[in-house]
Each structure stands twice: as C-alpha cells, then as structure tokens.
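With one protein chain withheld, the remaining protein chains of the complex are depicted in position.
Chain IDs A, B and C follow the sequence of writing; residue 1 opens each chain.
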Amino acid sequence: MAAAPEASTTEASSLDTFPRLLAHHARTLADAPAMREKDMGIWQGWTWSQVADEVAALACGLAELGFKRGDRLAIIGDNRPRLYWSMCAAQILGGVPVPLYQDAVAQEMVFVLLDADIRIAIVEDQEQVDKLLEVREQCPHLQHILYDDPRGLRHYTQPFLHGMDEVLAMGRIHNTNQPDFIVQEIARGKTDDVSIMLYTSGTTGKPKGVCQTHAAFIAAARGGMEVDHLAADGNILSYLPMAWVGDHLFSYAQALLAGFTVNCPESAETVMIDMREIGPSYYFAPPRVFENLLTQVMIRMEDAGRLKRGMFHYFMAVAKRCGADLLDGRPVSGADRLLYALGNIFVYGPLRNVLGMSRIRVAYTAGAAIGPDLFRFYRSIGINLKQFYGQTETCAYVCLQPDRQIKYDSVGKPAPGVEIRIADNGEILVKGPMLLKEYYKRPDATAESINADGYFMTGDAGFLDDDGHLKIIDRAKDVGKLAGGAMFAPNYIENKLKFFPHIKEAVCFGHDRDMVCAFINIDMGAVGNWAERRGIAYAGYTDLAGKSEVYELIQQCVEEVNAELGRDAMVADTQVHRFLVLHKELDPDDDELTRTRKVRRGFVAEKYAVLIEALYGGKPSQFIETEVKFEDGRKGKVAADLVIRDVRTFAKGAA
Amino acid sequence: MFYRETGQFKTSYAADQQIFPIRQDRIGVVLLLIAAFVVMPLAASNYWFNAILIPFLIFSLAAIGLNILTGYAGQLSLGSAAFMAVGAYAAYNFQVRVEGMPILVSFMLAGLTSAGVGILFGLPSLRIKGFYLAVATLAAQFFIVWCLTKFPYLSNNSSSGVISVPGIEILGIKFDAPQERYLLVLAIVALLALVAKNMVRSTTGRAWMAVRDMDVAAEVIGIRLMRTKLLAFAISSFYCGVAGALYAFCYLGSVEPDGFSLDLSFKILFMIIVGGVGSILGSFLGAAFILLLPIFLDIFLPWLSALLQLPFDGATVSHIQLMVFGALIMFFLIVEPHGLARLWQIGKEKLRLWPFPH
Amino acid sequence: MARQIGDVILDLKNISLRFGGVKALTDISFDVREHEIRAIIGPNGAGKSSMLNVINGVYRPQEGEIIFRGEHRRNMDTHAAAEAGFARTFQNIALFKGMTVLDNLMAGRNLKMKSNFLQHALWWGPAKREELAHRRKVEEVIDFLDIEHIRKTPVGRLPYGLQKRVELARALAAEPQILLLDEPMAGMNVEEKQDMCRFILDVNDQLGTTIVLIEHDMGVVMDISDRVVVLDYGKKIGDGVPDDVKNNPEVIAAYLGTQH
Partner (left out) sequence: MQFFFEVLIGGLLSGIMYSLVALGFVLIFKASGVLNFAQGAMVYFAALSVVGCMEKGAPLWLALILAFAIMTLLGIATEKFVLRKMVNQTPIALFMATIGLSFFIEGLAPMLWGNEVRPLDIGIVDEPIPYILDSYNMVVSSFDLFAAGVAVALVAGLALFFQYTRVGRALRAVADDHQAALSIGIPLQHIWALVWAVAGFVALVAGMLWGSRNGVQYALTFTALKALPVLILGGFTSVPGAIVGGLIIGASEKLAEIYIPPVLAEVFGGNFGGIENWFPYVLALLFLLVRPEGLFGERHIDRV
C-alpha cells in the first residue's frame, strides 16, 4: 500500500490522453464491464480489456486503410459501441474523430464532410451509407466508407465500401504482426493534441468545427467526476446524439476517465424500455424529455382507480412539501419524514422503478431552461436531478450544481477550475482548461470568440447571485430593447410560457417595437388529452390549434405569465400584449428549429413576417399557407386562418 | 409495488430464459420453499398434514398431469382418476410382489405403468378429436376401474379390490409420521413440478401447445402430431400414476378401485379449470382451492344456517357444495377461463407497473 | 440485380385434386426456379390455396407428380415437406395464439432441434444448450423483421398486421428453402403492405429463399414477382413473366368476368 500512491500518481499524470486512459482501464479494470448494447434480445457486453482489443484492431485496420496522424474520421450513426470505439481508434492514430448528427439529411452532411476534409467515414448502417453515396460526387476527398451493420448491404459492390468486420479482421492480423504498433502510436499522442471536433449546430451562419484537446475534455470530465463522485461501478444509458458535446462528455470522456459502463439502447424506439432494464446510475436528458415523462405519468395516473389516484395525489403533495428538502438535507419534521417514508414505499419508489430511475445517483438536464415545478417534481420523488451549463466550446463544462446547493432558477456554481466574469453588457465570459483550442480553419471566428484576457465569450447574458450561483437570462445578442427603451429578453419570457405543459414552443417579438407579441405552439399530447377529456373533437394539429377553447386555454397561460412579469420591475414592460397559435409545429426539418430544438429566431421571423405584421398591425386574424417537409422527404402545404388575441396586461408591481 | 425491476437486465439468454427471470420472484420462491420444507414440518398439526397438506400436494401433482394433457396439449381427458388408480395398484403390486423393491422405484414404475396405459388409451387421439376424444377417455375411466375390481390378481386377491399398502421405508428410514410422509410427498411433488415446468418451456412443451392451438400449422412446421399427442398422454398419465401411488401410500393407506371414480376425475378437471388451464402454478392453486372449498363450506354453512335460522342438515350441505362447485366452474369459465393463475398474473402485472394502472 | 435465378427446383406435373365430386384443381403443371418469386393468382375459388396445400402436403392430389430437387413423389407429406425445407404462412393466420412471439418462432425451428423430452425434463445440459443456441438464431429473425418490441407478447394480443409478420417470422425461423405465402398482404393497409412487400423482397434477396406466393393485390404481384401462374376454376390459364400475363386475353377475361 505504501508504494501504491506514488505509482498511481505517476501513472495518473501520464493518463493525459483518452487512448492512455483506455489502456489503463484495460489493465486495472480488465474484466469489469466497459460497454453494453441491447442486441438480439439481450445485453451484449464487453469488458475493458475486450474493448481495448477491439479498439486496437480497429485502429490497425484504419491504419491499413491509410488513416494517418492528423486525419479526421467522420462518424455517423446512433449510439453504437463500435462507433464509440472508432473515436478512440482514431485518437490512437493521432487522428481526430468528427461525429455528425445521424438524423441530418445527406445535403446537410456535405458541408461538414467538405469542411473537415473527411477521407474516411465510419457509419452505422445502410441508411447512412445511402446518404453518403448520394453526396459522394460532391465530396471528392471521401475515399472509404466503413459500415457497422451489414444488413441490406450485401449487393453493394462499390470497392470503397468496407464492412467493419473485414476491417477489424484486417486490423487483428496487423496487430498480431506488429504488436508494438499500437503501443507506439499511443505513446506518440500528446495531451494537447486535438482529440475531437464537434460541429456547433449554430443558430446563425454555417456550422463551425470546435477543436477540443484531450487535456480540455479530460479536465472537464475530471471536474464533473469530482463534483458528482462518479465511480467505475456506475452505468449510463447513451442515447443522445454522439455529435452533441454532452454525449461526448458523459458517454466518452467521463466514461473513460471514471471507468463506468456505457450502455447503448436497442433502438431509438426502445430507449424507455432499455432504460428500465439497465437502471442507469447516471442519466442525462433535455428538459423536454423530463417534461414528457411527467406528462405521461399524470396521464397514466388518470386511468387509475379512485383509491390509487387519491393515494398518489396525497403522497405527491407530501413529496412536494418535503421531498426536495429531504434530498437537500434541510430539516423536515418527524411526521413528514414518516409520511415520506410511507410514500417512498407506495409511490415514489415504485414510480422511480417504472421510470427506470431507481438507481440514479445523479441525473442532469441542460440545453434549455427547466420549469421549476418540473424540476421540483423529480427532486421531490428522490431523484437527484441537477442542471449544468456549458457550450460545445467549453466541453459543456462551466457551471454545475453541487449536491445540496440546488436552486431551481440557477445553473449552479462555477465548476472546479472555471473562472466566470460578467461583461458590462451582461454577457457571461468564462476561462479555464476546458476552453476550445480553435475553430477548425476559422482563425477569424476563434479570434472573435476569445477576448484579449483569454476569456471565451459565451454569448449568453446572465448574472451571479449573492451565493455565487449563475443565472441565465437569455442569449446576449437576443437581449434587445423595446422602442420605449426597456430591456427585452425574449427567451426569458418564452421559457416562462413553455413551463406550462400546454405550450410546447413560444417565440416572442419586441425588439425596437412598442410592445411584445408572441407565437405559440401548443403541445399536441397535453392539449390533445385536455381536449379529449372535454369532448372536443379535432382533426390533427392545425385544427386543434385553431379551436377557440384552445385559444382560451392558452390565453389564461399568457395572462398568468404577464402577471408574473408585472411583479418584477426589470421585465414588467415586456408583458405579452397579443399572441397567436401557429398552425404548424416548428420543426427542424423545416429549418425552424436547430437539431437541438432551439428556435431559429431570425429565420422564423422572416418566414412568418406576414404574421408579425398582423400582430403589430392590430388585425383580428391572418391567413397563411406554409410548405412543410415530411419525414420521408415529401413536401406538402398547410394553410389556416389564424386568430390573433389581445391579452390582459398588468400594471407594474401589481399582483 | 414490491417489484423493483429497474436494473435487472439480462446479459445472456440463459438468464433471460430462466423460470423466474425477476429477482423478486426468485426470492419469493426460495421463501416459499423454506416455508414448505422447514416451517411447515415444525409448525403444522397432524390434522393439517393429513387433511390438507398431503392431499393438496398429491392433487396438485395429478392436476399437473391433467394440465399437461388438457391445458398444454389441448386433449380433454375425463379419466385422470383411472390413471391414478393404475399408479396406485401398480405401486402396490411392485411393492408386494417384488422382494426388496425400493419404494421410490415402485413409484417410478407405477408412473411408467400408468404412462403405458395412457398411451394405449391415447391411441384413439390419433384419429379423433375434441368431444369424441373426451368421451373416449371415459372408456378408460370405466374400463380400468372395472378391471381393478374384477381381476383379483391386480389387488393381490383381496376382496372387492381393496388394497392396504405396506409402510414406507427408504434407505432404512421409516416414513410413518404425518410430517415425514408430508416431506416425502413434498420432495417428490416439487421435483416433478420442476420437471414439468422444464418440459413445457422447451421444445416438448411448445410442440404440445402448437398442437393445441393450431394442429394443421403444427404439422406444417414439422411437428409430428401422433408422437406429440401420445407423449402428452404418456407424461400426463405418468404424473397421474405417481399421484395415485402417493394417494395410496402416503395419504389414505388403503384404497379401493371405486375410490378412483368419475367424480374424482371431475374433481381434478375442476382443479385445472379453476386453477388455470395451461399453467403449472395454476395446478397448485386449483388443487388448493378445490380442496379447501368444502372445508370452508363445512365451517361456513352451519354458521350461515345459524345466522339465518334455517335448518341445514348434512345432506343440504353436500347439495350446496355441489351447487357451489358447479356454479364456480361456470363462473370461472365465463369470467376468467384461465383461472386463478391468470388472476395471479394480472395481479403481478399490476404490482410490476405500480403505481400505474396499466 | 445481383440475385441469380437458378434452375428449376420444384416441378409440379399434371396435378388434379378433387374433394368428393368437386374438382378443385385440374391437370395443373408449373415449375419454380431457385431464388425466384413465383406468384399464383386468380379469382376467388380458383384453387390457389389448394395449390399451396398440395405443394406442402396438406392435401393429397388424386393425380399428378411433385418433383422437388430431382426427387419424384406422388404427393408430399407435410412432415417430409417441412424437412425438405418448405415453410409457409396461411391465408387465415395460423399462429399458435396462446404462445408468445418468441415461442412461436422457436416452435418454427422444432425440426432443427434434436434433444428429446427426457433431456427437456432435466433441462440442464443438452436441452438448455440447444435452447439457447436456437434462441440466438430466432433473434436474428426477430431482428430481420423488426419485431423486437413484441418478442415476449402472446401473439393473440397482437394486431392483425403484426400477426401476419410474426407468421412470416415463424416460417423464416425454420430457415426454409422454399417459402409458401398464402395472401401475405390480405387485409392490410397500404403502409403495412409496403412493409410486408419490403420484407418479402428482403427475404428473397438477402436469404436467397425461393418464394411462392398467392396474392390478390395485382399491383403488388406484378411488382415483386418474377413469374406468375394464373388459375381460374382450378385450371391454369396463364403462366409467364408479369408483363406477358397482364396482356393475356384469357387472364383479362377471367378477372373482368369475376370482379364485377
């Protein structure tokens, strides 16, 4: 024991690249599970040493195909073990993996494929192969395409297509012939090498390739690991796009650092079932997933018998009263403790179980503001849900909520090693080891985003409260001014609107105008259910959105928000005066949302200019026809005569 | 509610295909086995052993036998009692005629003898189906009981076929006391129940169910109807035969052929209807229910008559019993054709999804 | 495409089938080539299902000869047909309703399983090994037909379209050489039909299975089959590639004559 600490420190200090981390786990956690994938009806598993072998073989195979130090490797597909392994394989060879969003259409991929000079792409299946074949002419550099799942590809005879099985076989031979090759390649890696390129979806302009080093992601991963005490016995369910920085941090960087097990679901449709089977200890989901879950819980409970429903609501009230306090270690009366313990047996425990959250130690949400009620619900039933804050450029690592210091309207305290400053215009500036190295081939953009003091300009507006917790208001550039001069933070208002389960999306306008107006998207599930219970018949989204009962419902929500805004002097002037319910759902396929489901404000404003005009022109209604793209690529049109409503506003400071 | 399945994932087909894939169920079964093997022998009275536990286990075994034939293979039989009789008399004959025959071997041979007779009476199933076959099994019922009465050789020349079995001794250990006999029966029944479960969850069982559900399709995928049906008759009769041997040796001690009447066959049929057609668990539940119901009525009806001040004599009680039996059978067939086992399953589903209703 | 249609593997010669006095099939001859999709079409009551039933031995024709891979037979026997590699689906779904999807598929492989009931009774040992090995095979079929989510559902609870798919899966589980499909798309909506079409083509293309199918939807038949036999009142009135059959006056007459 005495000699051990020293040995481990020397080793730990040398664990500065991901391939070295993998090699380390292959030795120390050799037979512990590294990865699982639901396939063929059961969870197929790989231990760390098996993963290391597979990765080595894959790296050798890639080398045989001519993949060299500094090359970039495109990775396209759902979360599959072999796709994660390809990342590490590329890193071993000193290359840079570039994961792409798998649900993007072929033309959207062209930009990245060209921008990153992709020569070799590893893709999941026939679907992705077909996309790449479609755009191959446009990408002259693309030399090899490797596919994971050979299904349906039997008759594809193109010489540049390779099954991963062949490449692995080839690599194994290579590995046996030159056993030192991999060791040497790993040794050649440096911690300041770029380890990954993640393209920012970019709410404006073309995507930019964010280059992050091993050091940056390892620092970010280590900070998170320390705050949340992540350990090798943990499990995570990896189901979010591999191209998203969060997945890279949790499922790749932290998994390799802490040595916990990454579990890949069977398919996108079975995520909930797979989640229940695995029972992850570490879980991430965007707020809308938590929101959908809660809606489902409530809908399913509606069908329960009277007695059970009564019991459920009783104990949920108990949880609301004291659950979150218990989790945060605040004092709670003995009677409430007893009731909560009972509730834990009859409601919370079983509920966590059916949601697949029984074993969760930490759950995270980020990417959008989460409603306080929603947040509170999960914490009150004993799930340690937290928020964090970060960008692709900061390895998704800026602020974390430490245990027992959870505030519902903040994103937590600066994470270990991170410095935060608030600029005069309210913009949040951050500095630390996790900052990007550069934007790929975009020195101009790199220079623009990092100021002279070495701080990265996040583009978000916010402030630190008295306890040092960061609160986000809006995108800095979106914070505008009303014609009257008052500050206008559209996101802030929109989030308040979106906290109502009936409102799925909201877009507010008001910059340089004399009042605030809003577009609303209703939530099809929640409002549909609401309508059914009232016996309101409807045919599809457009019809439902136009019902006067629905308008009535939404108007109530908007007025409640107005009342809330009215109470706060800072934003009282930005109450919503007029609104309309859009005739179609905003959709990434129609470019109205980003792939991460953020509103493309400018695009929407342009596309629906006629509606904005009607809002500010005082018209009672407006006809509009819009083209929509269906999932299979077909196009169609939806048209409707949209009603516009005036809303009651409240005097400043009035309740 | 008590199920916490989150995190119980399966990494091998072996784990996925085990009899109780849910951990809480496995714990429950272990507790049940401990209760049956350890707690009961210490806690139960002789009345419990003799009047409830031993007959319960024996009838469960017979019900498993009938369930294999009727519930799994879909061949209705009304002659289970006759196959029990074959088992009882075969075991008796092996015991008294072969010097030094171990009792367990006798039970085994009794089962095999019964299986042989079962195959014989199963032969018509190759050409006839449904009611015709059900009626044909009545032939077995009447013929076998008649044979046992009329051929003195079969009862070792005792008058009118009554046999009194010798005591049980295994490897020098006597099984005389009620709890000793209980443990013997329990061990045999538990083992055979496991064997039955193994069969019904493998190719054999699937072939039976395939023949039951859609015989033409079964034939087309290569299942041999003849072999499958006869195997079901043989296994079913084996179980009934062993149950019969236990019935004679461990329960009554002295039996006569008329004790294995059509009424007994019906009783076993009722057990599987109430318990659950096509369920091993159901066989136990049904046996318990049908066995406990008269005991319950014996207690409840006098109480009721006192309450309502109606004169219920013994005959009336037995008439009410008949009516309750009949009504129950109709009730289950109408309301829950898959019996108590299905109710159990529904309840379990509810608990697994708790607090959600479905 | 890359799919190679091979030699004749199944040859039916002068088949006649009667039920009592009713003639179901009269002197019908046609052949099936390896790897092809062969359709049998015809108006209601033309004897299409009877034809399939003759091919895999459910019915025994009074006259004729069935030659499968050079082996001459007076008639098929269902068991022999199954062993020879015939698998089929039925017009009115003939699944084992009380069993799960998984068990239905496992039952479909029963001929490949060699352990006996005594080994099953003991379970541990050969029976278990065999069971698990075949489970793996069955999972491949489940994966192929995208029915992972219903693996453990009793088939009786499934909607019609899925039951049809499960029946196809059960047939595939046997790894057949010839697949006989009796109206695989009957009663389906457009989307389900498209799916089924794709699966049939996938089976033919990727597993190389020869397919004989009966179908009512002429569009589907003409799209996916290599050759078509047309029956009417138990007699063959046309045989050839879809385009030829489409223009055959006798076929047109039969269809016009019965559809109105």
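In the analysis below, a residue touches a chain if its C-beta (ideal position, glycine included) is under 8 Å from a C-beta of that chain, and two chains touch if they have at least 3 such contacts.
Note that the structure is a prediction, hence the values are computed from the model and not measured.
Visitor: Based on the whole complex, identify which of B:Arg26, B:Arg97 or B:Arg127 touches the chain you can't see.
Guide: The missing chain is touched by B:Arg127.
Visitor: Considering the complete complex, identify which of B:Val135, B:Ile170, B:Met226 or B:Ile295 is in touch with the unshown chain.
Guide: Residue touching the absent chain, from the options given: B:Val135.
Visitor: For the chain not shown, which residue from C:Phe90, C:Phe117 or C:Phe199 touches it across the whole complex?
Guide: C:Phe90
Visitor: Contacts of chain B with the missing chain: which residues?
Guide: 74, 76, 123-124, 127-128, 130-132, 134-136, 138-139, 142-143, 146, 149-153, 216-217, 262, 266, 269-270, 273, 315-316, 318-330, 333-334, 337
Operating definition for what follows: only the chains that are shown with their structure count from here on.
Visitor: Name whichever of A-C and A-B has more C-beta pairs touching across its two chains.
Guide: By number of C-beta pairs in contact, A-B is the larger.
Visitor: From chain A, which chain is the farthest off, judged by mean CA positions?
Guide: Greatest centre separation from chain A goes to chain B.
Visitor: Mind checking the centre-to-centre distance between chain B and chain C? Centres are C-alpha means, answer in whole Å.
Guide: 41
Visitor: How many Å are there between the centre of chain A and the centre of chain C, using C-alpha atoms for each centre?
Guide: Measuring from centre to centre gives 47 Å for this pair.
Visitor: By residue number and range, which residues of chain A touch two or more other chains?
Guide: 41, in rising order.
Visitor: Out of chain B, which residues touch more than one other chain, so two or more?
Guide: Those would be 12-13, 16.
Visitor: Please output the residues of chain A touching chain C within their complex, sorted ascending.
Guide: Residues in contact with chain C: 39-41, 151-152, 154-155, 157, 266-267, 269-270, 273.
Visitor: What residues on chain B touch chain C, complex-wise?
Guide: 12-14, 16-17, 195, 198-199, 202-207, 209-210, 212-214, 216-224, 231, 235, 278
Visitor: What part of chain C is in contact with chain A in the complex they form?
Guide: It comes out as residues 1-3, 135-136, 139-140, 142-144, 148-149, 151, 202, 205-206.
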